[in-house]
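Heads up, one of the protein chains got dropped from this complex, but the rest are sitting where they should.
Labels for the chains are A and B, by order of writing; each one numbers its residues from 1.
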Amino acid sequence: MKRAVEKKGVNIALIVALVALPIIALFASLTLGRYEISLGSAFSILTSRILPIEPTWTEIEETVVFQIRLPRVLMAMLAGAGLSIAGASFQGLFQNPLVSPGILGVSAGAGFGAALGILIGGPAAIIQLFAFAFGITAVVGAYMISRTRMGSSLLMLVLAGMIIGAFFTALISLVKYVADPEEQLPTIVFWLMGSMAGASYKDLLWGAPPIFIGSSILLLLRWRINVLSLSEEEAQSLGINVQWLRWIVIIASTMITAAVVSLCGIVGWIGLVIPHVGRMLVGPNHKVLLPACVSIGASYLLLVDNVARAATAAEIPISILTALIGAPFFVYLLRRTGGKWA
Amino acid sequence: MKKKGLLVLLASLLAISLLAIGCPPPAPAPEPTAEETHIVIDMRGRAVELPRDINRAVTLLIPQPSIAHALGISGERIVGMHPTSMRAVKRGLLWKIAPEMTLADTGFVAEGWTVSIEELLKLRPDVVFQWCHWIEEAERIEAMGIPVIVISGGWTPGPEGTHRDLEEWVRITGEVFGKRERAAEIIARQREILERIGERTAKILDEDRPRVYFMFTDSLQTAGGDTHMQFWIEGAGGINVATEISGYTHVGMEQILAWNPEVIFISNRTDIMPEDILQNRIEGQDWRHVDAVINGRVYKIPHGVFHWSPPNLERVLLVKWAMQKNFPEVFADFDMRQIVREFYREFFEHELTDEEVRTILHYDNN
Partner (left out) sequence: MIIEVKNAEFGYDGRGSVFEDVGFSVGEGEILSILGPNGCGKTTLLKCINALLKLRKGEVLIEGKRVNSLRKSDVGKKIGYVPQSHGSTFPYSVLEIVLMGRAPHLGLFSSPSAKDVEIAKEAIEMLGISHLMNRPYSQTSGGEAQLVLIARALAAEPIALLLDEPTSHLDLKNQMVILSFLEKLGENEGIAIIMTTHFPDHALSISHKALLLSNKGNGMVGNTGDVITEDNLRDIFGLDVRIISVKDGENSIKTVVPLRKGSFDRKQKLKGGIYNS
């Protein structure tokens, strides 16, 4: 009994920390950047939107904070939260902690869509639309392949996802091959590596809703994902329509991932690693894990993007950073848990 | 039925391959005598044995067609060029002044700077030009018995290095095609022009030098201090704001605001025009508070035989042109139209029309 009480005490501190973390990270990030703005000015600029403060800062400082940093900070948080929650849900759904949100080919599909959009010389809106549409197409394709008379089994689905992923990766190579090596190819390569550099409110306006909707669905289903993570028969015997529930989770996660890829390119490792961090902190119960992933994912990608934009004069492609940090961390997890993912 | 079809297919394949084997091998070329070949040292210091008469050259170096033309090498002698070169040929002046260049093959390039050996063999090249850092690719071609000359496209660090690279490039190209005197003449003339410019820029005080941002692509990609762009930006009396970074790298909008460039030059890699930046029309980028935009000092780099900004002969013009943009009062005496006319007459033996001058200078946009 005493242990349970103690556990509860820790939980409250943890919950407070998880709620506070992204908020603190958001405000801290707004004061960071290549353009020098004093902490006082940054703070005044921020509060000026709530309190009537006589401006003591320049117009350009305000532009930097509200037009450059804020949309980018929001995008990083949105993408981080989205990828993490999609990753955690997929790991539950596939009963496999090594699964990432791209397992069904959505990233490859979206990457191809974007590359195609760049190839035909479309404006940003077309590139993003293509990315989103092909991301969804890839997963629908995987579903079609995996469908048998018996419904679609997880194993078939994963295999189909691998096939679709390989197919779209080949198509990306094809686009790169025919792309103009001087003008289009570098853009495609840079885009595929992922970057938040182009973040604007316009992007958020259309990219945020699918991420919000998908995440809300997953958050509402979060306890059911526990049941879904049992064997199919067990879940069914607990009165759950497994096929149906799986598809809701897949559609919601795909919507999120496709939207994230279309906003800021392929950002790897987040959806794979953050759920593990979450499990270390709050345990495997998806009811708690999913909200925790929102908090940790948002804060983590924000932190990484801060490095990408503020560490050097040159932008560092974000997927390079997430991999450089993610891979060693994964090794640490492996060694710590002995591969048991406890 | 299916099986039968397969058999037929196999049989016909076999027949074709037998036919191919049955063809008499091409008559062996007579062993070149000492008279017919000579040794050229390429930019990795390799001694390459070449036939004296080069009639079928293949080049992977993007600006090579324009350099070849300046050296008075007929376009017919270039049988293969990189697709990007071809685009520059067709976009710029060369298709007009050397239309035979457009007949060159481009299909031998597999991807980037790698070649499809069989396609290359079909072109029966006497020599292939390849970049220095693609040495493995060069050796692969050499294994087929085709001599390869490797060239550094201005990557030797420092403005001096890039300058020397280009001179070497021109000199070696002249040597390969038997145009040694013309090459020497071009090198000497360009050096002379640059020295004269140098004398004038040397007088500019450091505090007067404008901060220059070079827009390489529209996704905020610029050129760092170790690139060829440093050569002409400094040569024209400007300060490259991105000197501290390396290579052709992406930067953030906030970084540009922090640098706050006074002059912006836009490369021909992108379709962005000064108007797009002045009107702040690029999505996700906010240029309003940049000095160059406030003062309307955003310019599109000209494009003649080739883009002016990558390493090639027209860089001399670029330095002059950029100088005038950097210091409009000091170099008010530069009549760019006249300078351009004289330059193309001297180096490309082409008399520009007024219309061509306007197009080269992006006159309507600058």
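The working rule: a residue touches a chain if its C-beta (ideal position, glycine included) is under 8 Å from a C-beta of that chain, and two chains touch if they have at least 3 such contacts.
Just so you know, these numbers come straight off a predicted model, no measurement behind them.
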Name every shown chain in contact with the chain that has been left out of the document.
A
Going by the contact rule already stated, which one of A:L221, A:M255 or A:L301 would touch the omitted chain in the full complex?
A:L221
Among A:S41, A:S89, A:Q184 or A:S229, which residue is in contact with the omitted chain in the full complex?
A:S229
Interface residues of chain A toward the undisplayed chain are 3-4, 7, 92, 95-97, 149, 220-224, 226-227, 229-231, 233-234, 236-241, 245, 279, 283-285, 287, 340-342
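Please note the rule applied: only the chains that are shown with their structure count from here on.
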Find the geometric centre of each of chain A and chain B from their Cα atoms only, then give the gap between the two centres in Å, rounded to an integer.
41
In the complex, the residues of chain B that touch chain A are 62, 83-84, 87, 111-112, 217, 219-221, 224, 242, 244-246, 248-255, 257-258, 269-270, 283-286, 288-289
What does chain A use to touch chain B in their complex?
33-36, 59-60, 63-64, 67-69, 123-124, 176-177, 180-183, 186-187, 190, 195, 197-200, 202-203, 309, 312-315, 317
